[in-house]
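Other chains dropped; remaining ones untouched in position.
We call the chains A and B, going by the order they appear; numbering starts again at 1 in every chain.
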Amino acid sequence: MGGYGDIQMIDENGVRVDGRKAGDLRPIEIELGVVPVADGSASMRWGTNYVIAAVYGPMEAHPRKIQRQERAVLDVRYNMAPFSTTDRFRPGFNRRSREISKVTADALESVVQLELFPRSKIRVEIEVICAEAGTRCVGLTAASLALADAGIPMSDMVVSVASGKVNDVVVCDLNKEEDNYGEADLPMGILPNSGELVFLQMDGDLSPAEFQEAWDYNMAAAMNVHEIMKEAIAKKYGGES
Amino acid sequence: MGQPLVSELLRDHLQELANRDERADGRTQWQGRDLSVEIGVLERAEGSAKVVMGDTIVYAGIKFQLQTPYPDRPDEGGLMTSAELRPLAGRHHEPGPPSPLSIEMGRVVDRGIRESGCINTKDLCIIPGEKVWQVIIDCFAISDDGNMFDAFALAAIAALQNSTLPGERFDVGEDRPLPVNKTPIMCSFQKVGGRFVYDANREEEVGGDERIHITLGEGDHVHSLQKGLKGVFSASEFAEIMDAAKVRCAELRKIVDSL
């Protein structure tokens, strides 16, 4: 969080730089099956973010030393394409990508029914093609869609969204300027059916009351995003939307 | 260790098809897959293209950076091409540092562009001896069903021809289109079942032998050649694919130039 409180990001009518009100989400579009050679895949446009996730497996886990007798291992990679950011993003080792890969894996392991596939491996690949803000949330959500597209059983979908604080106002689903210059960022990964969490981070400064408000925004937003996800799945696979 | 066996079965199958002058997906020897090329698809890039060839899907994105010119070429900018085959794009793509194959792809695509002279590096000069543009072409695979070389090369030249030097963002003058003088086109051939075919798909790559990449410019001038993989070929085989390349490169050049 930059904490640059002097940049005006909400006007006197409570309208944000991209025209949204405090509680509004950015526009979201979902497409399934965008990587034809994968076992499952999905893309999400979320504001200007464009993220593709693909799933391969369950497949044989090798080398054998990574195998687990009683369950599948989940191999998750999050990566930014070199043209995904205003300044070219240099390929190669990157601590931020490693950490996001790890928390994404931790979140997905909490819902994927790994015990159904002993000794196997499931690969989840997340590529950020165009980045705005909240790519880790979009990536995690897209990954759960790709897993669904691959037919991997999960106890629930994961919906991830980040609310935060800008100009001392708590707002839902931070955009790029808000993420750069805001005062707090609270990304959460929510199971829409149970309301439980599998992912949580936070940076910045939130009073106890502000914290609760951001938390509630995320919970409500997750339910809305979940509806869009269900529609996309129904559109491809039929069933009630 | 079962892999070589499966591969033998596939090779036999492809050999039988070749004996009947057929291909696994019904194409003829020199026929390409369904193709679409879109430009302007990446919001954060200064030029971009998406190429779909059957189930092969790639992006190319153009980015520019300022750099200091080399002392012996004070009025010339730079050109760099990178090809990424991340594990997203296929079951067989491993995580880790760039594979030898992706390094080869980047270099082969780079050569075709560079050697054609389609970018005059003097057009990239801002202040001689001080500031020049570096053009970076990032080829990025979404779905690899074979022949990434041609998909990358086609996306790269389409993206280049439709990119904008971001003078304003870097505070070095106005935005202006990148001058691109020529349209080099690559066509790749793979030996499958004992004969060369154009635009091999993944199955043909796995069960095939050597591949030959030909980049041609206007007037059928040759700009770049590369033979990859184990395999022997004769002068007459080469003459035959060169003829096929001349025909196909001309068709593809028309598509790119009309975008």
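Note that a residue touches a chain if its C-beta (ideal position, glycine included) is under 8 Å from a C-beta of that chain, and two chains touch if they have at least 3 such contacts.
All values reported here derive from a predicted model rather than from experimental measurement.
The assembly described by this file has a subunit formula of A x3, B x3.
We adopt the following convention: only the chains that are shown with their structure count from here on.
Averaged C-alpha coordinates give centres for chain A and chain B that are 32 Å from one another. Chain contact summary for the complex, chain B toward chain A: residues 42-45, 48, 55, 57, 59, 61-63, 65, 82, 84, 86-91, 95, 97-98, 136, 138, 140, 142-145, 169, 202. Contacts from chain A toward chain B in the complex involve residues 34-38, 48, 50, 52, 54, 56, 59, 75, 77, 79, 81-86, 88, 91-92, 123, 125-127, 129-131.
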